[in-house]
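Omission of a single protein chain aside, the complex is shown with its protein chains in their original locations.
For chain A:
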């Protein structure tokens, strides 16, 4: 532990593709491993979504049977959260954070590598659980007892058991990754890289990972208790004995609401990097935006019961959590205003990352508004458990967070691969995604207001119209990944060579070569400037009246 030898920067770099299949401790390799693995699972999650939407294309039950349908939406949610958004965000953070703060590597490279390799284990466990005699887990991604502790098949190894195991392993991986990233950010910054010179992406990663460290163990605790109930015959959560299923809900949401911000904060970070670069303006209110990330983390630990307004929650608790839930809108609102002010009177360049970022911010505005609506108890009671809720959180997790991940991948693609992506394919990808996602998720709001409950495989024919729109949107969204894959693969193999700083962006990651050498920098830079100093030289050389 104490004698770690450091390879010199002059050592020949391993450029072989095989390194991405090895147990590498290079944060850049691990970052790409995370991103590619997450994307593969994203395709599975998307495939399940399309089967679900194919089933919902017609009111009757005609594509899958009910228990498979339950399994599909459970796995869709689980995979998208634990195997797509989390790992993709951690992948970007792994790649970028050391480069952004001027470090040669992360604080615990071996721990980091182990954390990554647990992810494929989780994914394989979950996918193989479809082949169990009892089928995969069917209780939804939150696994509420008493539904989740029923085990009609009687097998010890059942879908729910595998689900709990997988979630626990994924939690262990996230804690390892969190310890690594937080330690890296706090302790490995280059000289001069004070906290208020860190890019907002680093701030949001720090806030998200602190949240992960503070809240995730509650889910692990809940999973262990549930596993006892399921497999060892205890009754912590059994309403038929002495237990109480509400305790599970509290533990689960104590983590799983903040988890939304673990997903969303890095997305806000990406927006804060991409928008100033393509608006050629400094990020408006940098310090406020940076600190608001920590505020979001703090407040979001106090809002969990808003998921339980309809679960026999006492009124005083409803009022309290309604207030705290609405309070989160303040720091998030600060961010949206800052991005808007950054774009205002900027010189906008609509490259693919910028399109995804602006699209993501616009969609987040919508998601935020429906979020505040849902935080209001009377409205929430009305639409509880309907497609309105599904629409809302898909605007958050897909239209905002996944768009941001795409924006990030395009923005840093030249840095990661040393090659440019194809702008034409990228724009096609954006428009297919943007139109597909809105067609898919917008109809869920009117459906929910009309009373269509979620998690059902067949429905009353009055809901058919909007469901057809949503399903067609889902298929379009599925197709949108094709130009993305084509673009990524062909550009990485044969794309135009990228310069070190193709966007003329600020930020340390752009000062090193593309792709960066093994230890990131020839010489560790000394930071003397605030981030986002766009337009500073421009302001000096041009007549102010021309702006």
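One rule holds in what follows: contacts are C-beta pairs under 8 Å (C-beta built on N, C-alpha and C of every residue); 3 or more make two chains touch, one makes a residue touch a chain; residues count from 1.
We adopt the following convention: contacts and distances are computed from a predicted model.
The chain absent from the displayed complex carries the UniProt protein name "Oxidase aa(3) subunit 3", chosen from "Superfamily II RNA helicase", "Oxidase aa(3) subunit 3", "Branched-chain amino acid ABC transporter permease" or "Acetolactate synthase".
Here the missing chain is touched by one residue of A:191, A:424 or A:461, and it is A:191. Checked against the hidden chain, the listed residues A:59, A:221, A:285 or A:446 yield one contact partner: A:221. Considering the whole complex, the residue from A:119, A:137, A:182 or A:343 that touches the absent chain is A:182. In the full complex, chain A touches the omitted chain through residues 1-2, 4, 6, 102-105, 107-108, 175, 178-180, 182-183, 186-192, 213-218, 220-222, 224-225, 228, 232-236, 241-244, 247, 251, 254, 523-524, 526.
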